[in-house]
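Missing here is one protein chain; the remaining ones are kept as they sit in the complex.
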Amino acid sequence: MIKRHLPFATVAVIALVAAPLLLEPFRLGLLAKYLCYAIVALGIGLAWGKGGMLTLGQGVFFGLGGYSMAMYLKLTEAEGGLPDFMVWSGVEELPALWVPFANPVFALSMAVLGPVVLAVVLGTLVFRQRVRGAYFAILTQALAAAMVILLVGQQGLTGGTNGMTNFFELFGQDLAEDSTQRGLYLVVAGVLGVLYLATRQLVNSRYGRLLVAVRDGEDRVRFLGYDPALVKTVTFAASAGMAGLAGALFVPVVGIISPALLGVVPSLELVVAVAVGGRHVLAGAVLGAVVMGYAKTAFSEQFADGWLYLQGALFIVVMTLASKGIAGVAQTVAGRLRSARAT
Amino acid sequence: MRISRPILSALLVMALAACGSDAETAASSNEIKVGLLHSLSGTMAISEVTVRDAELLAIEEINNAGGVLGKKMVPVVEDGASDWPTFAEKATKLVRQDKVAAVFGGWTSASRKAMLPVFERYKALLWYPVQYEGLESSPYIFYTGATTNQQIIPGLDYLKEQGKKRIFLVGSDYVFPRTANKIIKAYAAANGMEILGEEYTPLGHTEYSTLVNKVMQAKPDAVFNTLNGDSNVAFFKSLKSSGVTAESMPVLSVSIAEEEVTGIGVENIAGHPVAWNYYQTTETPANEAFVKAFKAKYGQNKVTSDPMQAGYNAVHLWAEAVKKAGTTEVEAVKKAAPGISLDRPEGKVTIDGDNQHMHKTARIGIIQPDGLIKQVWDSGEPIKPDPYLEGYPWAAGLAGQ
Amino acid sequence: MLELRDVQVAFDGFRALDGVNLTVPEGELRFLIGPNGAGKTTLIDVVTGLTRPAAGSVRFAGQDLVGRKEHQIVRLGVGRTFQTSVVFEELTVVENLDLAASFREPLWALTRRRKGVSEAVAESLARTGLEALAERPAGVLSHGQRQWLEIGMLLAQRPRLLLLDEPVAGMSKDERERTGELLTAIAADHTVVVVEHDMDFLRRHASTVTVLHEGRVLVEGSVDEVSVDPRVQEVYLGRRADDTVGERS
């Protein structure tokens, strides 16, 4: 029992104690951002790796969470007035949609519930009609595209292309302070840890077995008396909720939310990250998000033009040569070592 | 769960090693680091790479002339990747990690808005080189491109002089076109012009037959075009093939400069007017030198444009302010900057003390068959920047409260 | 128990079932035979909701099945197997069976880890003789073992009506023998419909046989009656070689 939890505990200690002590504030902020992405990746690992639903529109849920949080932050700063971008956009009265977001409890619940509800509606519609595989992937991708257009088009409501930025405080804490950022980092890392454990529990439960069964033989599962559409919808909704929560955490950490963060490309990049990390293991998904996030930062700091090449090439290599990603390679190596030691 | 142990360990080791590896490169005492932050990849790279080139040229010129305060300027170049959050992240890096004396960067309004909190929070300087929608005056940003009363309003004055009274508005769906059109509508109301329609398309939109149909049915005297980027190509191709000419229905654009003309196709756009503060053909001694130096450094087939020139100016203006202040310390530079006046390629440029924008001359040009732009109208003297349009009675209320 | 009336199914103009009437009383072991394309599998598909009939009614235990979804029909107590067995290769044998046994539990109850082996699963394991392989992934099973696992999954569902589509296809002689015994044992306390054309197997284990031909019921009766019926002989004549070997599609 102890042995089983040892690796997780080690990582948790490093992440929660060592990282905040050792890293400079700027780098810690970056790590916090990667961990937000890792939460989304965890959801993708669940939906795609375990459930076989390749969702290319996870950015939509991330965005819903992020915008909910951003609306709350903007309203607390406006102190009864209008958020800055509405002033530029010529909006004279706070839109009704915005009003309840002044309440932090409402905003935070919407950050999770909004994505969940959207996922349930979408899932019910498409899974019940047995739209799956590539069709589902393309539909979610189109959803991401449509979402961006919608957000950009409603400038007075959403800040348009600019999105929302210029946040000052969260629950009375100055966001510019390093201590606040460190606290936020700890919250993000903690949330990721808890969600990781919960997801792992889910995957190892009988529900997890059912999910794998739905992935490998959706039609067969029907004849076992289950409604695969329900199983898929629930899982999709869970991954959407995770993405929403990640979005809500992302906003105070990074200080901006904009349509650029939830379009087709960022959604795909996260799927790539999961594939690179190893989609069949949850930890692989988390690892992939952190590694790819770091790689992107490092590469754009060194040679900007190379990033697309590297990302593309890395992906081709992973898909053709190591379809199980880093986790798969690690497993193979560990397996070899073990058998070498045994002989 | 045996699997996850190596993976999890790898995860943290890599993350920590990676994040910590960026060792601080101490700036030696005879160097001054400045940041250049533009999109070098993604959709905006088309425009922004050349601005960076112009800024690098300015830095080279300054260093060749002995540097600033006897120190060499060392550019730290970062990629904003056409992604606003990345701009915020890289701006933070430049300010906090590299501790640069100033940052020259941005193109889109969105990238500026994303960077603004970073510069205000850490009290650092941003020099922003592109015309924009106004309604902003951050104490930590210097705006070397035009604000609305130096581009949009002169453009409207020009149309009015030409007797174009019925106008159709076409723009990409983002902040600049929407704000610009608000101003245009207020101007029109006050000047007896009629707005026949207002249409927006998503960025990157490439299907314009429906929109052109709407425009042609409305039969306007002129179109005021605030489309951005690739959309312009599709829009002008659609207009051309539908038989619209610059004589029958001129399209005044505010986001098309020398660089974009080739991609749109000269035959599709020749004859149409544009509004800027600078053209490659602008006749000043400083411009002659600038065009020559730019072509010598980057190739004879390169063209120069307004935003490039504004980025080039920004570096020189900052250097001048540092010289005057005797230090690169931000507050001192801010204090020294107002009133600095230089003869630049676009003519005389003066830093305004009230809002850190520039006094600039507005110029209307016509796109020529050779792809260059010929000036046909100018405002005579530099216009005082007025980002909130406080000096225009008809614009009251546009700036919000 | 199961009652089909005037069931018609057409695929692109081809009449797969052309007015089938069939009644299977409770507790019976019924064999469905017929040449290729007679509509045997289609009939099972219609009962289990995979194919929707163009006309006719399908009633099970007093309930109309037409228009219900597959999983709803399973929940009414109708289970089936497939010609090509589909088991979940990544899951172990026990997990496969447990999945089959748990569909009546609410979804949230499944979010807990499985503790031990439930009664239904243990019984299935014992009946199919797969105890020794219980913790192995189903992917390593042989063809015959997969078929047994599939039957075991069906048993774990505790259905009232079992529909087996060619359970012995591709099996060795020994495996067939064991499957036959398994079938007889199951038939003792279940209503079972088996699609099969292995004549030898039929003679040894069947009691009542329904012969389908070109989408209609040709004859119904005991094995002996049916095998001497001239119409049946005509239908099978000349094709006997293929069919007795067991068709593959």
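Every chain is named by a letter (A, B and C) in the order it is written, and numbering of its residues begins at 1.
Note that a contact is a pair of C-beta atoms (placed from the backbone, for glycine too) under 8 Å apart; a residue touches a chain by one contact, two chains touch by 3 or more.
Methods note: contacts and distances are computed from a predicted model.
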Undisplayed chain, where the name is taken from the UniProt record, one of "Dihydroorotate dehydrogenase B (NAD(+)), electron transfer subunit", "Na(+) H(+) antiporter subunit C", "Urea ABC transporter permease subunit UrtB" or "Hydrogenase maturation carbamoyl dehydratase HypE": "Urea ABC transporter permease subunit UrtB"
Among B:57, B:74, B:153 or B:211, single out the residue that touches the unshown chain. B:211
Given B:49, B:69 or B:342, the correct residue touching the omitted chain is B:49
Pick from A:9, A:22, A:99 or A:316: which residue touches the chain that isn't shown? A:316
Pick out which of B:53, B:78, B:98 or B:230 touches the chain that's been left out of the picture. B:230
Please output the residues of subunit B touching the missing chain, sorted low to high. 43, 45-46, 49, 173, 199-202, 204-211, 213-214, 217, 230, 233-234, 237-238, 241-243, 259-260, 262-267
Residues of subunit A (touch criterion as defined above) contacting the omitted chain: 48, 52, 54, 125-126, 129-135, 137-139, 141-143, 145-146, 149-150, 152-153, 216-220, 264, 268, 271-272, 275, 305, 308-309, 311-316, 319-320, 323
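In the analysis below, only the chains that are shown with their structure count from here on.
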In terms of CA centroid distance, which chain is the most far removed from subunit A? C
Euclidean distance of C-alpha centroids - subunit A vs subunit C, Å: 44
Where subunit B touches two or more other chains simultaneously, the residues are none
Touching two or more other chains in subunit C are residues none
The subunit B residues in contact with subunit A across the complex are 1-12, 14-16, 18-20, 22, 40-41, 78-79, 81-86, 88-90, 92-93, 96-97, 108-110, 113-114, 116-118, 121-122, 133, 135, 173-175, 178-179, 182, 200, 202-203, 398-401
Complex contacts: residues of subunit A adjacent to subunit B: 4, 6-8, 10-11, 14-15, 18-19, 22-31, 33-34, 82, 87-90, 149, 152-153, 155, 160-163, 165-167, 176, 200, 254-256, 258, 260-261, 278, 281-284, 286-287, 290-291, 294, 297-298, 300-301, 304-305, 307-308, 326-327, 330-331, 333-334
Okay, in this complex, where on subunit C does subunit A touch? 48, 69-71, 74-75, 79-80, 82, 86, 88-91, 95, 98-100, 102-104, 107, 110-114, 153, 157
